[in-house]
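For this depiction, one protein chain was excluded, whereas all remaining protein chains were kept in their positions.
Then we have chain A:
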Amino acid sequence: MQCSTRRMGIMTDVHRRFLQLLMTHGVLEEQAVKRLQKHCYKVHDRNAAVEKLEDFINNINSVLESLYIEVKKGVTEDDGRPVYALVNLATTSISKMASDFAENELDLFRKALELIIDSESGFASSTNILNLVDQLKGKKMRKKEAEQVLQKFVQNKWLIEKEGEFTLHSRAILEMEQYIRETYPDSVKMCNICHSLLIQGQSCETCGIRMHLPCVAKYFQSNSEPRCPHCNDYWPHEIPEIFNPEKEREAGISTSNKKSLRSRQH
């Protein structure tokens, strides 16, 4: 099947290696993706000019389109780092996790997901999740076991833990946005600026609209009197800084351990 000759999409081993490795990592930050791309060129096509990342990915996506798969770009909700994941668009479920987890574990994830979506902060406490352990489908799970399963979710980059509370990893947001919007149409929150799924963010205390932290940063950039885009009331929260990869790299040399710890979160 010569799908590769359609329009512009031409797959070479450079692209295939890229896809395989991206798939292995689940989700990668943009800097790592760029390194990955360069690495793939080095292995297969040393002399070729490294294509601009956006074009490279569009090329791949044009070939993957017929498979309902795409390399999707997102942004981490807490600090605005661009991230990429290989996302399957055909099935709107959490089937991506199915091969790694048992029925009761998947149900635990669903319960945690629901709590996270319903919460105001985008975080669900460990206690609240564990209290639902009796309601799980499948084999009975004890709280101690459930704690370990939650850690497994963190290790596989489906959840992030912060001080005993859990929220969705950017990987989960990228892979499951469609599923979440369809399954929880009433409780799901959306960002007023970018119109995509919102788990963590800031909200206007007057009219209730919400914005992602990176969206807030961009929208109110160098605005000394930030006002709600919807009701024009004074925006009561601290405006975060826009993520700057250059600044990161400079700061990173002296605090390499801290940086790699942070980057590993996503």
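The definition used in the following text is that contacts are C-beta pairs under 8 Å (C-beta built on N, C-alpha and C of every residue); 3 or more make two chains touch, one makes a residue touch a chain; residues count from 1.
Here, contacts and distances are computed from a predicted model.
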Would you mind picking the UniProt name of the chain not drawn here, from "Tubulin epsilon chain", "Signal peptidase complex catalytic subunit SEC11", "Melanoma-associated antigen B18-like" or "ER membrane protein complex subunit 10"? "Melanoma-associated antigen B18-like"
Among A:Q151, A:S187 or A:Q221, which one is in touch with the chain left out? A:Q151
Touching residue (missing chain; options A:M11, A:L132, A:A217 or A:I239): A:M11
Across A:H25, A:K218 or A:H237, the one contacting the chain not displayed is A:H25
From A:L64, A:A85 or A:L108, residue that would touch the chain that is not displayed: A:L64
Contact residues on chain A toward the hidden chain run 1-7, 11, 13, 16-17, 19-21, 23-25, 28-29, 32, 35-36, 39, 43, 61, 63-70, 88-96, 98-100, 106, 110, 144-145, 148, 151, 154-157, 178-179, 181-183, 185, 256-257, 259-261, 263-264
